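Step one of this worksheet: look at the structure below.
Removed: one protein chain of the complex. Kept in place: all other protein chains.
To keep things simple, chains are lettered A, B and C as they appear, and every chain counts its residues starting from 1.
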Amino acid sequence: MDSSREIELEGHIIDSGIMTRVYDKIIDMGGNFELITFDVGKKKQDISYARLIVTAESEELLEEILSELHRLGAKMPEVEDVALKAAEADRVVPKGFYSTTNHPTFLKYNDRWIDVEDIEMDCLIIIKPDEDRAVCTPLSRLKKGDLVVIGEKGVRIVPPERSRKVNSFEFMQNTVSSERPSETIIAKIADEMLEIRKNGGKIGIVGGPAIIHTRAAPALAEIIREGYVDVLFGGNALATHDIEYNLFGTSLGMELDSGKLTPGGHKNHIYAISEVIRAGSIRNAVEQGIIKKGIMYECVKNDVPFILAGSIRDDGPLPDVITDVVEAQDMMREYLHGLDMVIMIGTLLHSVAIGNCLPSFVKTICVDINPASVTKLMDRGTSQAIGVVSDAGAFLPLLAKSLSKKSQE
Amino acid sequence: MDSSREIELEGHIIDSGIMTRVYDKIIDMGGNFELITFDVGKKKQDISYARLIVTAESEELLEEILSELHRLGAKMPEVEDVALKAAEADRVVPKGFYSTTNHPTFLKYNDRWIDVEDIEMDCLIIIKPDEDRAVCTPLSRLKKGDLVVIGEKGVRIVPPERSRKVNSFEFMQNTVSSERPSETIIAKIADEMLEIRKNGGKIGIVGGPAIIHTRAAPALAEIIREGYVDVLFGGNALATHDIEYNLFGTSLGMELDSGKLTPGGHKNHIYAISEVIRAGSIRNAVEQGIIKKGIMYECVKNDVPFILAGSIRDDGPLPDVITDVVEAQDMMREYLHGLDMVIMIGTLLHSVAIGNCLPSFVKTICVDINPASVTKLMDRGTSQAIGVVSDAGAFLPLLAKSLSKKSQE
Amino acid sequence: MDSSREIELEGHIIDSGIMTRVYDKIIDMGGNFELITFDVGKKKQDISYARLIVTAESEELLEEILSELHRLGAKMPEVEDVALKAAEADRVVPKGFYSTTNHPTFLKYNDRWIDVEDIEMDCLIIIKPDEDRAVCTPLSRLKKGDLVVIGEKGVRIVPPERSRKVNSFEFMQNTVSSERPSETIIAKIADEMLEIRKNGGKIGIVGGPAIIHTRAAPALAEIIREGYVDVLFGGNALATHDIEYNLFGTSLGMELDSGKLTPGGHKNHIYAISEVIRAGSIRNAVEQGIIKKGIMYECVKNDVPFILAGSIRDDGPLPDVITDVVEAQDMMREYLHGLDMVIMIGTLLHSVAIGNCLPSFVKTICVDINPASVTKLMDRGTSQAIGVVSDAGAFLPLLAKSLSKKSQE
Partner (left out) sequence: MDSSREIELEGHIIDSGIMTRVYDKIIDMGGNFELITFDVGKKKQDISYARLIVTAESEELLEEILSELHRLGAKMPEVEDVALKAAEADRVVPKGFYSTTNHPTFLKYNDRWIDVEDIEMDCLIIIKPDEDRAVCTPLSRLKKGDLVVIGEKGVRIVPPERSRKVNSFEFMQNTVSSERPSETIIAKIADEMLEIRKNGGKIGIVGGPAIIHTRAAPALAEIIREGYVDVLFGGNALATHDIEYNLFGTSLGMELDSGKLTPGGHKNHIYAISEVIRAGSIRNAVEQGIIKKGIMYECVKNDVPFILAGSIRDDGPLPDVITDVVEAQDMMREYLHGLDMVIMIGTLLHSVAIGNCLPSFVKTICVDINPASVTKLMDRGTSQAIGVVSDAGAFLPLLAKSLSKKSQE
């Protein structure tokens, strides 16, 4: 005999496409449904409410379908408390653990709804019973005895609804084409940045060394100096080549202002790293007057924190680089909190890493000369990302100019 | 005072996402709506029916909104006959002309609904009053005095609903990623080809010279010989390098079986063209025993028509190449009729050209090593295309093998 | 018994790498050599002279080797007149015909050296005996009875030597990387353009519709207005979208200044074409005040010729488009004469087509967001091309700015 269960959906479920996806998911998975109630928003500001009975030929299939519908925001009309199970060892998950999405998530615990802190995708939820808190926790931080949420029971997620105001970014959504009006897109990004700054919001930049190689470092330094950046994420190469450029005028040995290879320039990045090691840190090197301009200089001078995560490609590395990748992830998470917008430029590695830790409501822009980089970021779950297929060396100078012009209007 | 009008929607309008897109479009364009009736399909096989009043602050804006909704399949409850206007000169459109989509389209004419023949995107519709026919007509073929349909009045389009059976291709829809299981995808394409052949359907291939350069020509020749191809579209380069390979073992002078440049090989493609010119045509060259194997040989031997369209990159060209691009388009249109599936391999130029002339219900697969090629094809309106990011030289041998294995099962 | 022959090499054969390539070619092809004389340039301005005996195990192999060495600039010490053979039919080559390189080429005819006119790759050389002229001729123009040069005997080519002055472009040679300093490269291109204009040289632009889609048309229009462009090559799409943008503010229906899709905008390009058809030509449409700005407008106003070559992707096309591709090639050839520099932007089709007809000494820059496009251009023989991996929408505004700034210095 068929198994069935009732679910509810609420919100702008037609115009945000959720109703469509719910229908699709049930049908694709071989289930069936009957619509019980459908109060449709009559006008554009109205929300809708639907109640469906979902049916499947086995309880197991039904559970699978409901688990997927859950991720689309479906909830059970009658909600019990979450189920919990203690981890039997460090970093060993209990069977049936709840795996997080990157959407805002709520739990029914002790008959009350509580918010899950620090939400990001592909993590577990741990209940801290003494504090009545639910915390999103990556596998690497799971400890023996932690109380882990099991299954979807008592968990509710709220997928982002499409903004009802005509969003300035909207036109770019879901397109990864190089055939878009470059200056128009840059102007919209500048508008959004100015709006966020006006409202006291926060902006993070994720950058790769292509910023330096394409000679866009002065533009990014200016953007930092003008106060548009609240935190910078990157790796050893970003900082090394920025410092190399500022000490020697080169990046990977190429003199950027002339485009020529400098004799002996291949050593410059090693010298740059060594000089910072001698000073003790990038901050020390700035304060001792060794580094006199550039991206890292502006970060130090303007108290913009920078998180430099290590990678196996690194030479050196600089003393500021966090060489343990799990520690680096934790540090990235700490500084991602509270960001309203993240702009990723010319780095697939750091973009995917940051994307993994970002909630879905953070505005995310990914600028890369390779359209496949943006596709990969989205494939990895950062589906809110807006792709801009452009060259860092042209994008950043035009963005700096646009910000400067617009901020004076 | 606001203007308003009533529209109807019918079909799987929730699960095919049309309801979502209708809401979005109204809101994005600054209109408003009220839902009058919404008979929702209660079960998965049921269709839904909705009636909305759309409102806008001016008649002009309302017209713009309705024009867009029309393209999503919305219709007016009360339908009048189409409006018509004669073209004042050859290739000069009357103001307000109806521009076609690539979806099945119907007209109300003399109070009856008639089907628009040869539908393709970005064309006009001409009424032939004596024959009660409506024909989709490209600008290049518009003649002075032709009766051109004006506006959306009396026109009804039926956008493709998402297939309700679990479609074998469905999983690939709208993804242009290189990170998909290659052999699995190839197996599904082979299944679809076998299914189409079993049902008496027709398959077209659009190919670029990369097929030869990557040494996939023997595989394509085999696929043609085995009867899977009903028509071949390509250009001078496809045929020239195929013939060059068969006469000299080279392609652009590279010996394909060893990967080495052949001394003097740079002349081989000119010789190949010249030999065909001497014979008079590719068919003659095959019949005279000059061409003894390969793609073109199999086309001739198996009576598979081939349309070779000229381009400004062409050397020669071969006598079979249609050097006038408008004539070539007309020939392409003629041979596209009745195709159920088109597989495009390694050519952006020919893929976009063929895509321009294809109705949206033809299964379209685009195989290219560059994901941006597939994106561009979709950007140009061939939104049904499924992208496969792969190398022709590996894809075609695996497809030939898969077809051969499956057809013997 | 082994066959052998003596060859000479002269010029900067060491530093231009020709000596290396000669050695490689002989060895790769299985030949042998002995160096008879080697007068090495002692100082950097000196030229060198080498005389080698090349040996191979058969006369046939020796001929093959010598044919390849010929293409590197090797010549026989004793030169006889070229061998000639009449074409037996239109577009049918005599066996053993000489296939041209794109390097400057000279013939010994009637015991005198004459220059081959209109040199381009993959063509034949026709002797006009009455006029003592040798003309490079594409296969499509070969007529029955034309006297075609056979083999390399009496033919001498002069491959480009690497410039001995420190060339401003040199640093970019042979690299197709997106990690180059964008503004520095653009400044160098601007310097070169100013230098050419100062010396009375000529510059051609080859452009694709991405120029319009990325909203770089105003920048290109400015560059034309300021007199930097002597001829424009493109297709129907370049002109259509430029005119669409100027008539309606859109390109493929997207409003470029806001980045939004315009309601009904999908018809705009058809309207644009139709309006030009009504006027009779682009020039007429400009003169009648229909087209008021943009790329095509500036071409007409500044008497810059434009060659619009047809392709099978074209809608319309515009009345100015040459729909026969062989005619279009001939027109392109006519207008390529005397150019010193060609800048190709965002179009693979037109870039390869123009590249096919360019002599190797014309400075050639190819700007494309896709590095594979530049690779393909070089693969097709335009090996002098310098690749710039950038976004037209950012590149052209920065180039216009750089030209404007530098021209005022």
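Assume a contact is a pair of C-beta atoms (placed from the backbone, for glycine too) under 8 Å apart; a residue touches a chain by one contact, two chains touch by 3 or more.
Quick caveat, the model's predicted, so the values are computed rather than measured.
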Given B:12, B:156, B:213 or B:350, the one touching the chain that is not displayed: B:213
Of A:41, A:317 or A:359, the residue in touch with the unshown chain: A:317
Contact with the hidden chain (one of B:196, B:349 or B:369): B:369
Chain A residues that touch the omitted chain in the full complex: 29, 64-65, 67-68, 89-93, 97, 99, 122, 138-140, 252, 263-264, 266-267, 269-271, 273-274, 277-278, 309-317, 323-326, 328-329, 332, 348-350, 352-353, 356, 370, 372, 379
Hidden partner interface residues of chain B, rising order: 171-172, 178-185, 188, 210, 213-216, 251, 254, 256-261, 369-370, 389-395, 397-398
Missing-chain contacts mapped onto chain C: 14-17, 19-20, 23-24, 26-28, 30, 32-35, 38, 40-44, 162, 164, 166, 170, 176-179, 371-372, 375-376, 379
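By definition in this document, only the chains that are shown with their structure count from here on.
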Whole-Å gap between the CA centroids of chain A and chain C: 45
Centre-to-centre distance between chain B and chain A (centres being mean Cα positions), rounded to whole Å: 37
Residue list for chain C, restricted to those that touch at least two other chains: 370
